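All protein chains but one are shown in place.
So, subunit A:
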Amino acid sequence: MTLQSDRYQELARSARSAAAGSLGRRIVRARWCYLFVLPSLTLSILFTFYPAVASWWISLLDWSGFSSVPVYTGLDNFREVLGDEYFWGAFRRSFIFMFAAVPLQLGISLIVAIVLNDSKLRMAPFFRTMFFIPVVTTAAIVGIVMTFVLAQHNGPVNTALMDLGLIDQPVDFLGNPDLALPTVIGVFVWKWMGLTMIYWLAALQVVPADVYEAARVDGANRWQTHWRITMPLIMPFAAIITLIGAIGALNVFPLIQTLTGGGPFFATEVMEIYIYRTAFGVEGATAPRLGYASAAGVWFGICVMLIALLQGLAARRVAAMRRDLQGGGARS
């Protein structure tokens, strides 16, 4: 008890010492940290912070991106955006996409991760690699290739389904407005499932082996071990994995642009496609409107920020649960 108290006092002293001194002195003391952070910070300022802040200003302008005299229009772009049914259609589709894709991605990848986490599975590294290959493949390439794979005429998927006798007529996966969005969601889940699988594998490998050992000694079968040991212990990770997946499901521009371009007739137009279309215009028809598109982007960004806030809250919750878990372990 005395030893522990001394340790706390020592830690408190060193913390006070670290906090002491001027800001400059503290920066000098931590100079290497700042030096290593500098490249990343510079790039972030150039390509994230500055453009993000600039887009807020641009959203208040009537500007095609070409003219030298943008016209300040106040909140007109926001008013117009909020009155545009195609904006709300894209907004709705973005969230339909997210709410459909994320549970599918999490569920399927969890099953795959559990199977691949079995040390008895000899080919596990091979399968992990196979599932991960789509993740490292450029989204635009996946989109282009999938247009051929899913083609109604002689597409391999339709050919396989016909050969298996599952369908009589080829399915127009990307041209049928009722099927296009589910198909794009399916391709998205297939592409990114490998990444979520890696998250789940990391979570599964955190579960201590001795807990499984103890469960086996107590006579628990695989099913009971899974539901009573594995799932409760990895659930805290589910929150953060879900939110990472949600953010990812809102960033789908290259995949959808190459798969369908947002069509047919807006059936797969999500927010990013909407922003792109309004920013650069439709060839030979509509004018580029960077100000208007920025307003749509800013509004969408606010929604993404809310999700990021949820991510933060979830991360806190995970940290608290981990502390509880570690505290409980120490007590036992």
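One rule holds for everything that comes next: contacts are C-beta pairs under 8 Å (C-beta built on N, C-alpha and C of every residue); 3 or more make two chains touch, one makes a residue touch a chain; residues count from 1.
Note that in this section contacts and distances are computed from a predicted model.
S.K.: Of the options "MoaD/ThiS family protein", "Ribose transport system permease protein", "Carbohydrate ABC transporter substrate-binding protein" or "Dynamin family protein", which is the UniProt protein name for the chain that has been left out of view?
M.R.: Per the UniProt record, that chain is "Carbohydrate ABC transporter substrate-binding protein".
S.K.: Just to verify: which one of A:Leu60, A:Met98 or A:Ala267 makes contact with the chain not shown?
M.R.: The one listed residue touching the chain not shown is A:Ala267.
S.K.: Which one, A:Pro103, A:Pro156 or A:Pro177, makes contact with the chain that was left out?
M.R.: Once the missing chain is taken into account, the touching residue is A:Pro177.
S.K.: Kindly note down the residues of subunit A that lie in touch with the hidden chain.
M.R.: Contacting residues on subunit A, toward the hidden partner: 44, 47-56, 58, 63-68, 70, 84, 86, 147, 151-154, 170, 172, 174-177, 247, 250-251, 253, 260-261, 263-267, 271-272, 275-276, 279-290, 293-294, 296-298, 300-301, 304-305, 307-309, 311-312, 315-316, 319-320.
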